[in-house]
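My structure is below; once you've seen it, I'll send some questions.
Removed from the display is one protein chain of the complex; every other protein chain stays in position.
For subunit A:
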Amino acid sequence: MPGKLKAKIVAGRHLPVMDRASDLTDAFVEVKFGNVTFKTDVYPKSLNPQWNSEWFKFEVDDEDLQDEPLQITVLDHDTYSANDAIGKVYIDIDPLLCSEAATVISGWLPIYDTIHGIRGEINVLVKVDLFNDLNRFRQSSCGVKFFCTTSIPRCYRAVMIHGFVEELVVNEDPEYQWIDRIRTPRASNEARQRLIFLMSGELQRKIGLKVLEMGGNAVVGYLQCFDLEGESGLVVRAIGTACTLEKISTLPATATLPSNSSPSKDIKEPVFGEEGPGVPLSSGPPTPLRAQTFSSFSPSKSYSRQSSSSDTELSLTPKTGMGSGGSAGKEAGPLKALLRQQTQSALEQREYPFFTLTSFPPGFLLHLGGVVSARSVKLLDRIHNPDEPETRDAWWEEIRQEIKSHTKALGCHAVVGYSESTSICEEVCILSASGTAAILSSRFMQDGPLETDHRFEEMVPPGCEFCHIPYDELNIPFPAQLTYCCCCRRYKVPDVLFTTIDLPTEANITGKGCLIQARLCRTKKKAQGEGNAMAISNLLPFLEYELHTQLMNKLKLRGMNALFGLRIQISVGETMLLGLASATGVYLTALPSPGGIQVSGKTPSDITYEQHISNMQKKINDTIAKNKEVYEINPPEVVEEIIGSPIPEPRQRSRLFRSHSESSDEVSEIDLSHGKKDAFVLEIDDTDAVEDIHALLTDSPTPAGFYSCNTEIMPGIQNWTSAIQMFTSVRVFRLNNVNLTNQGLNKVFSDLCENLLKSLYFKLRSLVPCCLCHLNFTVAIPEDELIQVAVTAVAMSFDKELTLENGKQSGDKSLKKENDEQLQFNLELNAEMSSSNLSSPKGLTEVGSHPSAKAPSVDYSSFADRCSSWIEQLRLKAHTIRRGSVKTTSSLEKASPLPEGRSRSLRSNRSYSGSSVAVVRMTPLSFIPGAKIIKYLGIINMFFIRETTSLKEEGGVSGFLHTFIAEVFAMVRAHVAALGGNAVVSYSMKECVFMENPNKNQAQCLINVSGDAVIFVRESEVEAASVHPQSAATQTSNGEGT
């Protein structure tokens, strides 16, 4: 089904000088989509050309619209020789294909060249007219929304979570084609960038089709990855969770009109779910607004009654139930519905009952079994037929089956927090998958409705239910020590719990959480082919065992009993394997208090030796005590009673189910528990063990005022301020000493991570008290003897004393002011923009009911004059008039290097981004503290290559990468701003492949980033806007940071 893509090239600025003689440029633009190309006129002799072109119109299939990017090339006209390319802009038009996302792309976008980086900016306007009703998009998958966020997006409600979707596409890597030998690096890089854009588009479309087949309208927790398999090809694969989402209207009166969105027709089952984790994540006490949100859910109670009358009737449930109903409904209403619709059998029918989500609507998650993971070592071979990527599919299928069987063994029927990853070195590839075995709400379903109610109401308040074991106590799949739940005292819980998901919002915890990392390095002999694969798969179990031991010991050392967000990454290099496990430790109130760690020596006869051991014991005990204090872990005293465990050795603790398989399909399972030994006891029998214990104790403590976690929520901290700082840090470490022992390598690797953390704490010291959230390290072995660690995280500051807020506010404020000096953007722009967006209560409903209408556009223009851009602010600041203000103003216009007035008038409907740069916040989390996301504009998925042949001149490897990362940020921000957004959430840098050849003065880097473009408004403004729509415009945001 066709659509019309329209593009207009407005202007350029800051172009590079292309003609040395005149120090100017004769620029023109080629606009290409598919095979059609348009050109603008040449704008001679200017670095700030004003093309102001006509609308270029492309009439295309919507399939192409999904697959292809719009390609804009800026060139320098040359009469005598070939035109020189200045750079390119790829625009992903996918966000324009969905009625609920962006409607226009308009703004200054950086012109990017793979050799020179950003070379000026271009102002473009892009629109899409689709000639058909949204509901008939089924042939392609336009209109399916994609979210990187791994929870139900903030302004949506999950009507239904359908389940796992996956797809992969393969192609030859242009870098390895024969033609690459004769073309320039630029041509090769561009071919690669374009191919990956195309493949991502195709992948997204195919996944969209699957979603539509399942009856969904969105993919949440969309995770797309590249496998650069070198000679054997390029794989782009993605997984996600198909959902049916429904936009939440903030106003109960107009809540979800039946006509407002196409997905309503697909709804076969009752509503379940809530605003998702939104409630507990956002700071402060519930606002009036949130209360409204709650009441808007209540109608679904009547709905659930309908469905309970007959389960078979589900598919016929009329949509009208949504809008009607009183406001008296209890929260239990939607949850009951949820329980019913998610039957166990339904889950079992699914090929893979996997969910890439890491946090869930309250009540969805019933019990957690523990981490399940599977790895497999494969030998890569050339992909012969790109259209049938069967081998790769089969590999993943194998692994998923394995995960599924582990899940069953844990007595669970679903996997949550599921993710997949690869590590490639030469022709060896390790495929990994991990998740958390869980029982979803279907268990309620099997019980009688009455009992369900009873249990539900009684158990949710303690927030301990998810800790209760899902498996049969008498048939435990692995040795475990069970006790009665410390909260409800009715059900049994394990002594430790490892999971890959975020801490459920309803969970009862004691104290605060903290980042726990286990790091490991193992040498390996150089080998080829099958032998290499074999060697690796033999090493893997030991690696995992030790990582697990480290995690467990470090957990105990902090006096905690559960891990969330566990991510184990194993990287393979030619001569070593790296393992890095990160997780957020927390003390779950429901679980028993962890015991200490005991050190025992093997030769107790020697007195000095014993003294040494007792010293060490004392150190460990001190550390535990200190950690308990730091993390405020002081659980109520509980008499521990070990209940009869059927296992002869009761003190066993391992939740980690793992296995690895080699190409031969051989699957071995290893019991990761510590055999017959007590896990609390660290036996010192050789120097290695001593080293281990030292390593355990040398983790430097986080400096005062800092907390860290690798999850979305920091357990124990809620009162965030609005100051946030997202950052990416990359380090590459060279091991010059070839003959390192395992222990030595471990130390090097561990120091590398510790030093990186230390640097981060130092850099961000101005934000204290603050927490580094989503601190996920990515390790790689780019070359022999090189270790690369990359991290993208966000530092968020918080108010130390929530309870003392009133008394201490003044003190805190003054302290904060200093921090904010660096990070605050006291821009009125955002305030104005956002309040205008909400100033009329109608604004939002309009968006809902007329998807195509850009609701508050009129309001924008009224603010056009007041739009204060940075540049003007600066000028005003430096403004003391010597000779009369009138004169000054006129000279200001003249002196301005940019035709400001003009560009503003062109963009009058988006005045807030004005002629200068709008602030775009970025965060790896799914939320922005103190703010409410009011609109998702679409997924950002960008892939860039940068190459240089003058590495030294660009400041060496660090200078090169520093510039490149800054450029990537700039391009992400510009594209988000062009979509009309002011933030990126769930941002991640999924790939950062860095290669260097200092001898040739060359380096190359590939970066892949993704995230969700959103519009947010400050919570204070939302309230103000709803109370006094008129005065809202004068509000200034006083706590903005990025």
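As a convention for this text, a residue touches a chain if its C-beta (ideal position, glycine included) is under 8 Å from a C-beta of that chain, and two chains touch if they have at least 3 such contacts; residues count from 1.
Just so we're on the same page, contacts and distances are computed from a predicted model.
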Record-based protein name (UniProt) of the chain missing from this complex, from "Endoplasmic reticulum membrane protein complex subunit 7", "Vang-like protein", "Sorting nexin-30" or "Acidic fibroblast growth factor intracellular-binding protein": "Acidic fibroblast growth factor intracellular-binding protein"
Omitted-chain contact residue, chosen from A:Arg921, A:Lys935 or A:Arg1018: A:Arg921
Residue in contact with the excluded chain [from A:Thr241, A:Thr623 or A:Thr728]: A:Thr728
Residue among A:Leu566, A:Leu580, A:Ile965 or A:Val1017 that touches the chain left out of view: A:Ile965
Residue of A:Val10, A:Ile118 or A:Val371 in touch with the missing chain, whole complex considered: A:Ile118
Residue in contact with the excluded chain [from A:Arg192, A:Arg973, A:Lys990 or A:Arg1018]: A:Arg973
Missing-partner contacts on subunit A, residue numbers: 13-14, 108, 110, 118, 121, 725-737, 748, 755, 758-760, 762-764, 786, 788, 821-827, 869-871, 873-875, 877-883, 887-888, 891-892, 894-898, 915-917, 919-922, 955, 957-959, 961-963, 965-967, 969-971, 973-974, 994, 1041-1042
